[in-house]
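A single protein chain has been omitted from the complex, and every remaining protein chain is retained in its original position.
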Amino acid sequence: MDKMKVAVLGATGMIGQRFIQLLEDHPYFEFGGLYASERSEGKRLGEVLKIRDHRFKPETMDMIIEKLDVKSVASSSRVAFSGLPSETAKDTEVELAKEGLGVFSNASSHRMSLDVPLLIPEVNPEHLDAVKDQSTFANGGFIVTNANCSTTGIAPPLKALNEAFGLDIVTVTTYQAISGAGYPGVPSLDILGNIVPYIGGEEEKIEIEIKKMLGTWDGSFKHANFTMLANCARVPVVDGHLEAMILRLKDDPDVETVIRALEDFPALDLPSAPRQPIIVMREKDRPQPALDVFAGEPDRAQGMAVSVGRVRKEEGWFKMFVLSHNTLRGGSGGSVLNAELAKAKGLL
Amino acid sequence: MDKMKVAVLGATGMIGQRFIQLLEDHPYFEFGGLYASERSEGKRLGEVLKIRDHRFKPETMDMIIEKLDVKSVASSSRVAFSGLPSETAKDTEVELAKEGLGVFSNASSHRMSLDVPLLIPEVNPEHLDAVKDQSTFANGGFIVTNANCSTTGIAPPLKALNEAFGLDIVTVTTYQAISGAGYPGVPSLDILGNIVPYIGGEEEKIEIEIKKMLGTWDGSFKHANFTMLANCARVPVVDGHLEAMILRLKDDPDVETVIRALEDFPALDLPSAPRQPIIVMREKDRPQPALDVFAGEPDRAQGMAVSVGRVRKEEGWFKMFVLSHNTLRGGSGGSVLNAELAKAKGLL
Amino acid sequence: MDKMKVAVLGATGMIGQRFIQLLEDHPYFEFGGLYASERSEGKRLGEVLKIRDHRFKPETMDMIIEKLDVKSVASSSRVAFSGLPSETAKDTEVELAKEGLGVFSNASSHRMSLDVPLLIPEVNPEHLDAVKDQSTFANGGFIVTNANCSTTGIAPPLKALNEAFGLDIVTVTTYQAISGAGYPGVPSLDILGNIVPYIGGEEEKIEIEIKKMLGTWDGSFKHANFTMLANCARVPVVDGHLEAMILRLKDDPDVETVIRALEDFPALDLPSAPRQPIIVMREKDRPQPALDVFAGEPDRAQGMAVSVGRVRKEEGWFKMFVLSHNTLRGGSGGSVLNAELAKAKGLL
Partner (left out) sequence: MDKMKVAVLGATGMIGQRFIQLLEDHPYFEFGGLYASERSEGKRLGEVLKIRDHRFKPETMDMIIEKLDVKSVASSSRVAFSGLPSETAKDTEVELAKEGLGVFSNASSHRMSLDVPLLIPEVNPEHLDAVKDQSTFANGGFIVTNANCSTTGIAPPLKALNEAFGLDIVTVTTYQAISGAGYPGVPSLDILGNIVPYIGGEEEKIEIEIKKMLGTWDGSFKHANFTMLANCARVPVVDGHLEAMILRLKDDPDVETVIRALEDFPALDLPSAPRQPIIVMREKDRPQPALDVFAGEPDRAQGMAVSVGRVRKEEGWFKMFVLSHNTLRGGSGGSVLNAELAKAKGLL
């Protein structure tokens, strides 16, 4: 079977390079082109390398970055994976959908739109149907977004808990990695040996996006109903968002029942899906970004499982830590998985 | 007036060296001796220097560390400031009290004892009277402890809020500096570019200590009654514990009323007390450990004020970040202030 | 005596804020104004604070940043301390000199000019006379530059060694702090847990500037003659350039004679001059940026002494490490000291 051609938009950024990593050897997709701003036009990927932990093939390192132009992308590819900044993404993604491309985006621009799915395949696969209401769908074009990276990490455990016991009040406090701010992103003078207790718009995104994803689609989106309160901070970690949750459920299960609900969260049969989407760690001091950010089966796509640790119950509340890879599960990997689901559902 | 002789116990550690910094030029106290384990006996302070941000006087740098021995300490000093590890502190501090010394301790060993005050002068000065019930008090000896560093940071704002509005449910999630673990403490391989979501016993200390301090003493301690839930993590920051709180009050004030209650929290007239114990920052991204850990008046003892920032109200809950210097306000500075209060009350 | 009005140019940057720190309470100078680009016009210093280790007075924190404009600066001040980026500095500094101001600059634009002194008062005070050849000098205006921060650190020890024994071959390898790149400067994704073995133009600056400074002025500059070879790298340290030297002298002194030559390097009697400009440490593992960057007398201007450690001799070569504060001694402090020398010599 011929592979489908895909374009990577924003190929010099952190998200863009994670896309390249995941698509270098993908069963469904192959590169139609790598695109970025005019400034990087004509450069080899190897010259603008930013990913620390993946060894690209020599031929990938030698791929040439092209200038992003809607017509060029449309003529090279059926699918666009977008790691564009929000301001650029907004119009470009619409234009690409009009050209008939399936656009899988990391940008926040269209996430809350009334006909755009905010999709995590294990969490709300039925939301994908919303693309059929998009005006461009008749030509094969549509936009699917993935959630903000810090929302993505907690979405699978919160989905599992909501299904099993009902969420009442959820507080989340984040320890977010610098790669989440893109490149050049956070100045080193701000973050070396420091914590910055503010990430513009992040708390609002968590609070609204989770409710869209845990809600329903039946021609329109109905949001889930519970109290969600977030505090967000940036920490000097390269990759991996750690999130501390203190939450109250409607039911009153014991700790082991909660753990079982997390571990039994169902997996999907897609190439980039982990066999166990939520891994519960029993060690006393885990998960840790440095050790566990690539959680998941060694033979599967890296960093696509979410780790949960230190699940405790106290005075009727539950406490736990959640770790996810913010540019894989919470970024490019999420988009690739969304595209795999779209292909499985016959939308591509 | 002659100054009172004081001993520093654990003079090679992070807490011990902060004591030396604060006592180098103190209006009430002067060094009786610096004490540590046998291993450091005879060394100059300059050789075992660990504090990064204070420039000691040359004559302080040349002070010689002596071997810790109860009789030597008792003969050199009226007061002992203890930065000993808990296992050593437990018996040594009792023996020093028996010798008639006022012991001001950072160790956790005696914090929850029934006649030992867990003291923050601005928060619960009346608890100091408990020392009069100690069996050694007749000879002038007694033990006063200060709270765990992460408890200390949130104690003043929680006291202010409890007085004004009543605490109902408090969740706190911490970003704790490595100096809190002492020296050698946290291995660099564990924390460089990483977060460790576990500090042994820390969450329990926060949850119990705050209730003792916000409770009352009238011959016995009665603990305050509210729900307190803590998640603790270590971050790659040298000094300064940042703590994110999400809490619900019994009353329903607006944000400005809450801020006013924090800013109006009363100060004490003691040499190491800040003129404004709680500083509320209005900037959008503060307080930060690197910029604000030494909050307070430039002409006063460093790092003794607590900073609160990002005070927000949402769905009836309050969110805020609190920063305090863990080895000054939350360590040696707290003990020195306790001793100043004891002196002001005629106990020394 | 009335203090002289001085302007700080580039007041929102790392160098600019160090100027403010040093001038907050200076015996000769007082603020004429703080200037920066239009973007920061009207902001309080407190809002754009970047210095981590200095506590500004409340009234300094409340000073308002003005838009940089040559006429405004000229009308407010007799002296301009420039922390401008090189591209802006080049013309602006010339214009200010034409307006009759003494300009003390950190920028590299004019360093190698034929009538501009590249000045470190302890190293080459006689070079200051070069300003008399500047065309603007008749009106009281002139430009004095200080050296690149990594050149500054090694200049005093190399001067001492050259005077005493003659330099033959000098190799230097640097560990340079991120504050040297200004703000926003180095992206955190580039430097967290990493070393970047390249700083554009830095090696060339070291190699040429040191020869100008160790050379002579007698109406024109004659450069010193020895082999100087530099390797430069950026490290994840906030402040403090550490530099490793391996060098061969023309004479063949023993280690103690070399140490004595360094320790006896003469001091100046100026307000910001350290009483001992070169401090030789005997500890086995010093100097270290975190512990020793503020080397110098506790009652004097901070970070103005240079620390030398681990002086060894092997196979006829000398090895040593040198530490200096790159934005104080190697930046703003150097300029302030230059202005103090100019005042002492009657040029201001």
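So that you can tell them apart, the chains are marked A, B and C in the order they are listed, and the count of residues begins at 1 in each.
Going forward, a contact is a pair of C-beta atoms (placed from the backbone, for glycine too) under 8 Å apart; a residue touches a chain by one contact, two chains touch by 3 or more.
Quick caveat: nothing in here was measured; it's all calculated off a predicted structure.
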- Message: Touching the hidden chain in the complete assembly: which of A:Val70, A:Ala107, A:Val186 or A:Leu291 does that?
- Response: A:Leu291
- Message: Touch as defined at the start, partner being the missing chain; which of C:Thr88, C:Thr171 or C:Thr216 qualifies?
- Response: C:Thr171
- Task: Have a look at B:Pro117, B:Pro236, B:Pro274 or B:Gly331 and name the one touching the chain we're not showing.
- Result: B:Pro236
- Which of these, A:Gly193, A:Pro277, A:Gly309 or A:Gly331, touches the one chain of the complex that we don't see? A:Gly193
- Footprint left on chain A by the chain that the document does not show: 46-47, 49, 52-53, 55-58, 192-193, 283, 290-291, 294, 296, 298, 302
- Task: For chain C, enumerate the residues touching the unshown chain of the complex.
- Result: 171, 173, 175, 193-198, 207, 227, 229, 231, 233, 235-238, 242, 244, 246, 284-291, 309-310, 314-315, 317, 319, 321
- Item | chain B, residues in touch with the chain not shown (by the definition above) | 14, 50, 178-179, 183-193, 236, 238
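In the analysis below, only the chains that are shown with their structure count from here on.
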- Report the inter-chain centroid distance for chain A and chain C in whole angstrom, where each centroid is the mean of the CA atoms. 46
- Between chain C and chain B, distance of the C-alpha-averaged centres to the nearest whole Å: 39
- Pull out every residue in chain B that's touching 2 or more other chains. 193, 290-291
